[in-house]
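The complex appears here without one of its protein chains, the remainder shown in place.
Chain lettering (A, B and C) follows the sequence in which the chains are written, and residue indices restart at 1 in each chain.
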Amino acid sequence: MAEPSNMAEPSNMAEPSNMAEPSNMADVILECRGVNKAYGAVRAVNDVSLELRAGEVLGLVGPNGAGKTTLVDLIGGEQRPDSGAITALGRPLAGAPSRRARVNGLARTFQHPQVALDLTARENMLVGLAGPSLATLSGQLRELAAGIVGAGSRIERDAARGEVERVAAALGLKDIERECRELTLGELRLVEVGRALLTRPALMLLDEPFAGSDAHGVAGIRSAIAEILRNGCGVILVDHNVDIVASLAHRIALLNLGAKVFDGDPKACLASPEMQAVYFGEREAA
Amino acid sequence: MRQGGSAWVEPIVTLALAIAAMAAVHGSPYLEAVALLTCTYAFIALGMYLPFIMGGALSMAYNAYLGVGAYALALIAGRSDWDLAWSLPIGMLIAAATAVLLGFATRRLSGFYLAAVTLLFGIAFTTWLVDAESVTGGSGGLQGLRVPVFAGRPLSNSTLVMLTILAVWIVALALSRLRNSPFGVAVRARRRAAIAVESCGIPVSTLTLVSLGLGAAVSSVGGSLFAVANHAILPESFAVDLVFLCIFMPLLGGQDRPWGAVLGAILVVTFTFQLTFFKETGSLFFSLAVLLVLVIAPRGVLGYVLIGLQKLWKGTRGGETRHG
Amino acid sequence: MPSQLFVSIVEIGCFFALIALGYLIVLYGAGFFHFALGPYAMFSALGAAYWVTASEWPLWVAVVAGVAAAVALSVVTELLVVRPIEKRVRGEELPSLIAVVATLFAVSQLAGTVFGRKPFPGQPWMDFEDPIEWGEAVIGGQTVIIVGVTLAIFILLAAWLRWSRYGQWLRAVGENQEAARTLGFPVARIRLAAFAVGGLIAGIAGPLFSPKAGVNFESGLSYSLFGFIALVMGGTGSIWAPLAGGLILAALQIAASYLFGSPSLNYATLIAAALFFAFRPEGLFARRVRH
Partner (left out) sequence: MSTGLEVQGLTVRYGKALALDNVSFTAQAAAITAMVGPNGAGKSSCLNAIYGGVASSGALLLDGQDLSKLTAMQRARQGVALVPQGRQLFMRMSVRENLEVMARLLGLGEAEIDAGLDRFPVLRQRARQYAGVLSGGEQQMLAVSRALMGKPRLLLLDEMVTGLAPLIVRELIATAVRMAAEGVTVIVAEPSIGAVRSHTTRGLVMLRGWIVAEETGGDALEAAYQKHMGMAA
């Protein structure tokens, strides 16, 4: 996909927002109340409160060191907050990432795709489908026996057969029998989204899905987000490409130095003095 | 997840090979002894296949699980009149419990730390075998084990060999099926993307403990077999260097299928005991072969054999690709 | 505890400390626990003993040859085994762990094949006609040599890390490998130097200690394991941490065997390792820097 000359506008420039507005009556699927996290003297997340509704895309933006990654880890369960509350579907988010996925319907992708490169795309996505059945010890033992006998696996029941292929097709992923080491970065990200979708989440966390992607990769993720919304999930989209996030999100939360400095309409956010200050620095007395 | 006709090729071909092996060794006491030793090693290597080759958890206490299987049989044989067949489930249970407890105690460890602690456990186990005179018969081990009874008559060596080769075939086939089942896929995904498996709601620590337990149980069967075949056991037979041999079997044989572990066992016994040419240098040649495979040919012997067969198969079938 | 045991604590402690120091240097240079250091020490000790007894070489020539062999083995391991595997599988720990475990096994088999599979007594470097008395304990020539050489190695190495070009670069890479790579340090050559120095230290430790305990082709495994635990106990915070770790592990092992009989040495080591790995993996002298 060689552009004639890289001086030309890349074709993926921000198109006008075409996301369907979420019904504001939808229930709140994620709520952060006064969340704090500090490492020694550094306050990585500083009294952040935000919420997310089903079918809504919340953009989370801000420069490096603004606290985005820490907030994502707090929600995902990789880190524990010092204070404040994070609740999903009304239940407090607690415990290991696996418990949060099981109890609160939380799924996520990773900035550097966490995909087993020696397995095929189908097998990697199958792990998502297998999530509910392998969530408990008894489930694992049942699947172990079914695996040996070669029959009786809940995951491979007729209803599930073809589920992986359907989600892959919906995301535009072709030939999922290829080993993931042969896939492009954009395709790997689609595998992660597919794996996450197959756990039937209520909330999807996308961590810098555009980083290092070419225009084709970016387009792939844009259509993937539409597919996620068709599944009724809420999406938290974390990325540096503010222009693309603005074109996809219903709302944007701007973080700077650990604090939420803006939360509202994407267009308003782009034109806001806070965004101006964060991305262009205070006007110097030239 | 099977691909039509080809699902039956694997069991049929491997069963045929197993039967061929039975026929080849039948009647010659020396070959039968070599076959029994190979099967013992195969059981340990197959026991490591699930947690280590598939799951990536290099726990190195497999000499202990082998020892548990062997001493369980020896104690039942020597100190009770139960049918020796009971030693299999008992040995497997104790080995699985040991593996799960050790796995739980080391759940936060990985890589070098996990390898070091489990190796130390293996060394401590061998020391305990010599130290706990009352239980294990100390350095003299346990001698004169009674011959098991099978279908009314004492089990002859030839029958034992056939049953054992069949058992290895069953375990390897079961693991091969398991490898492609959802459970197996989750374990294989854990090796390089544990965070992703965790984020799908699957507690990785439980997955590891289940794998370790099953692996230890399979290895303990090898121990029971070893005790029956030799009618006596000594602590030295369960020293830690056995573990090194067994780690390298699936690597040399081929990681992509459990049959690689069985082939690895055959290669090890051939290098270290069988060929007079190697005599003293057997293990050295084997260890250098392992290094060569690790650096240059990671798919191992079986891996490249299968690639060759596939090319051949594709060649004859006019280029239509077939996934084995 | 009889004071003679303190002497053996110091002797064994120095040996563990040297192996742990070898681990630390390779950890600095390559960010990697070099599990094959034990067999290098064994190979050097076994080689020296074999060349003196079987080939009648003078002691010094045999020891130097042993040390040279250890350095060569360590360098070959990096160039032919670890580096190609790490290049193929970037950022995964298991393949390089398997590589060094395979190397550990291969070097042991090599020694067994070349020098034979029966144990050898080590050749003492120096004997006193009338050993020093210290309380009821008796301190022989070899003990003094062990302590002296160990301290000399620690001091020389500290100076090398402090003043020499490669020594400073090694500390820098150990401190922040990403920075060293970004700034264009010759990371590959620094890694090789670390492997060579690690091999050198292990190569000296082998024949230094073997007069006290003898050596056979299978000793390498326990040298590697105990050296690794001494490193973890001591921590990686300073060049002297391995010395502390080695002495503590030796004291623990000797106290356990004195109090509960020799089998308990392995039990005590297992329990100590499990506790340290679980609760204090960064060791006693951890790295602390204000971020």
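One rule holds in what follows: a residue touches a chain if its C-beta (ideal position, glycine included) is under 8 Å from a C-beta of that chain, and two chains touch if they have at least 3 such contacts.
Treat the numbers as computed from the prediction; the structure is a model and nothing was measured.
Listed by label, the shown chains that the missing chain touches in the whole complex are A, C. Residue A:Leu185 is the one among A:Val103, A:Ala145, A:Ala170 or A:Leu185 that touches the chain missing from this view.
Considering the whole complex, the residue from A:Ala96, A:Ala211, A:Ala226 or A:Ala259 that touches the absent chain is A:Ala211.
Between the chain not shown and the residues C:Tyr50, C:Trp169 or C:Tyr223, the one that touches is C:Trp169.
Residues 6-7, 9-10, 12, 14, 63-65, 183-185, 188, 208, 210-214, 218, 240-243, 246-247, 270-271, 275-276, 278-284, 286 of subunit A touch the missing chain (whole complex, contact as defined above).
Seen from subunit C, the chain kept out of the figure touches residues 90, 165, 168-169, 171-172, 175-176, 178-179, 181-186, 287, 289-291.
The rule we apply is simple: only the chains that are shown with their structure count from here on.
Comparing the CA-atom centres of all chains against that of subunit C, the greatest distance is found for A. A separation of 47 Å divides the Cα centre of subunit A from that of subunit C. Chain centres here are Cα averages; for subunit B and subunit C they lie 33 Å apart.
One finds 41 Å separating the Cα centroids of subunit A and subunit B. Along subunit B, residues 191-192 each make contact with two or more other chains. Residues 76, 96-99, 101-102, 107-108, 110, 114-119, 123-124, 126-137, 140-141, 143-144, 146-150, 153, 155-156, 177, 192, 195-196, 199 of subunit A are the ones that touch subunit B when the two sit in their complex.
Those residues of subunit B lying in contact with subunit A across their complex are 1, 174, 177-178, 181-186, 188-189, 191-193, 195-204, 206-207, 210, 214, 323.
Residues 33, 35, 80-81, 84-85, 88, 92-95, 97-99, 101-106, 109-110, 112-113, 117, 218, 221-222, 225, 228-229, 232, 261, 263, 266-267, 269-270, 273-274, 277-278, 281 of subunit C are the ones that touch subunit B when the two sit in their complex.
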